[in-house]
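Every protein chain of the complex appears in place save one, which is left out.
Per-chain numbering from 1; labels A and B assigned in written order.
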């Protein structure tokens, strides 16, 4: 145990003059971890506690004093106390006057209180400069040094100098401060660590629902139907054959759903004749999660590609081909070559490959570091031009896959059409509407509306759309 | 309509004291969107207009005043007026003295004017502190909040404090300011949103040209030749067989072209005996777009991999193999196993896989966020050592693919060699020259030249290459 304590001090420590003293209120797990880390980085630490007793749990080299004594030792006081217990600070108003209070607290729920903890703290101790920081860092990460996750520390505060000093300390601990502006940003910063992929929730549930629906649909057509009608056991299809139908269908549907809200928005704007009315909330929300929908679709497309490429390795496929060949050999019949079949098969595969390739490109450009190097014009080019090209290629891939089968009567089982026909409904609808929207006459009106023109505007346009203004 | 207006104010608004007042000159689309966004984020907004009339298009809660009245209300004035109409500002010189003017304008063409708009503004109103910002953000993105693209706002200006205040506002709007230094950076910032992948243009046209050339070449050899000579219909090859030749050839050629300029530069430096003479412009330009060339090559390599992996699914391939087997079965002939064929086939595939794998690694390390975590030594190791290894593996893949066929006379059709032989010319040349360059005697001279030594230098080397200096 003693060994650990001394380990905390790097050997070079003694040769360096100590940096400033920092006070930490509270001796909980996070407070101790932070103190440990700060000692390691050359700061002096004073703990403030209700019951100031030295304990072997606290990092060696740190003092433990009462709150008011500890506060006097330093300009910067880090409050590692739960918000519910902030009221003891009101008694210290005098001591804390002019000091920098760093709020590190988190809540248990998003928007648990009407105002953020940091703003509440600022109201409690009006004379102090409150800075929000460190709440996104975990105690474990601080202690182990294994910061695989984000090294970013969001910092906000109303006092520029106080914020600067806290940001210097953040840097001194080997972390990256990110200035988020004034204390108004605190509630956002406090909600941040509580989130679990909020933007992914709707796309995730939607694709799960689509997957389950299409899976059951395929099970009925491909497993139950042959069992009922011919007493065939096709359950082995559940592992690869059926997923390899469900995944491409889900992928194509989700990809079309990425472009559907844009088309709906354009129709709404055309109908209303203005862009200055808000879209309904569901449309707004839908538009905001298009990236996530697209990435979900990409995931299913990747799965489809893998499932399609393993086809020739499958036992069932090898068995079927072998038997086909053996039968043919026994009958001594040569199979004539059908150029049209070769064309259909090759072009449907080629369309799929090209569509998938563009889709992966779209995915790569949506990586944060790539999309940051791209300007608005380039982003629009990729997401809209390349995106529609992807949708066209993938839809064509499915259409050619259907090929001659569309008209075959054997395609209906219990009046249910093949699943890929269902998959084509939304993409074809989106593409047809988009095709109408880009026809010159309609496109011109839409462009004018998007530049701020209004059909029913009674207002003096000269003032508002003055050619001189941007 | 009225509903929308009130929606603009978050509910928490009233409980917060308003932040500073900001003045916006111009009531165009961008000005209004910016005003909207700023109101939402808690700023007070005053619009300055030539014809100061309140209008329902302007965000509710904002005032509209004449230019000079509006300017008096705020320290910070955002000029959302086209550069051509800046001259009205000269009349306001007195009011604008000491104020921060934010130039948000863009031009229609790259380098449209001799100086940047922001510098022009600074000349027009010498007493004001001009800061360039916000020009990379679109009005639509501001309004909808759907900032899928970059949230980065480039900021530059000569006055540090003015710049700081504008950067604080940028952060207050939930965007990320990026300090680009003094106003000299303004022309670069203004050109930025007009670019459409400028670095990709040459690689794109080059690979398009290569693709088309090799496609036509293969069409002549594989479609027209059999049609003319044997009256065979091989058009179905256009969909997969021929692309699967064109793509690897283009990929290999492009990859070799990534390393060719480095080799040429080394030869030039050896020939000149100095590194202090500039390379010809074409070589400079070529060297600067090597990354893009490499990524293009990677794209084609990916397509080749996909096209190669679907081979066993193709109708034509299945038909051919089936017929081959049937013929063999009818003749009751056992096919003896050829170890050398197995070796050739397996090793060419293995070389291709390893080459592709390294190629993908190279691609991943060229992602901005990855290459930022890598130091110069590591970057050189990856791009040069791993890069050459990739080139060697991919060239070997093609060589082994040729295998025994190189010497076969049937390979020429209309005196045209197979396309893969053409593909080998540049890579082999690059590898041979590189091999010569890394021979100790030559490598030593080159290293000395690159450290600053000059063959024909008459100057006192003691002063310049003093051992003490870096």
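As a working rule, a contact is a pair of C-beta atoms (placed from the backbone, for glycine too) under 8 Å apart; a residue touches a chain by one contact, two chains touch by 3 or more.
None of the values given here were measured: they were computed from a predicted structure.
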From the list A:98, A:127, A:193 or A:280, pick the residue that touches the absent chain. A:193
Residue, one of A:315, A:415 or A:435, that touches the chain absent here: A:315
Decide which residue listed in A:367, A:412 or A:432 touches the omitted chain of the complex. A:367
Looking at the whole complex, which of B:211, B:308 or B:422 touches the chain that is not displayed? B:308
Considering the whole complex, not just the chains shown, which residues of chain B touch the missing one? 115, 179-182, 184, 276-278, 284, 287-288, 290-291, 305, 308-309, 311-312, 321, 324-326, 328-329, 332, 334-335, 337-339, 341-347, 349-350, 353-354, 356-357, 360-361, 366-381, 383, 450-452, 454, 457, 459-460, 462-470
Would you write out the residues of chain A that touch the absent chain, in ascending order? 1, 3-4, 7, 15-16, 19, 26-32, 41-42, 49-51, 53, 55-58, 80-82, 84-85, 104-106, 136-138, 140-141, 144-146, 148-150, 152, 168, 171-172, 192-197, 233, 235-236, 239-241, 243, 299, 302-303, 306-307, 309-310, 312-316, 318-319, 322-323, 325-326, 329-330, 367-370, 372
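As a convention for this text, only the chains that are shown with their structure count from here on.
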How many angstrom lie between the CA centroids of chain A and chain B, rounded to a whole number? 24
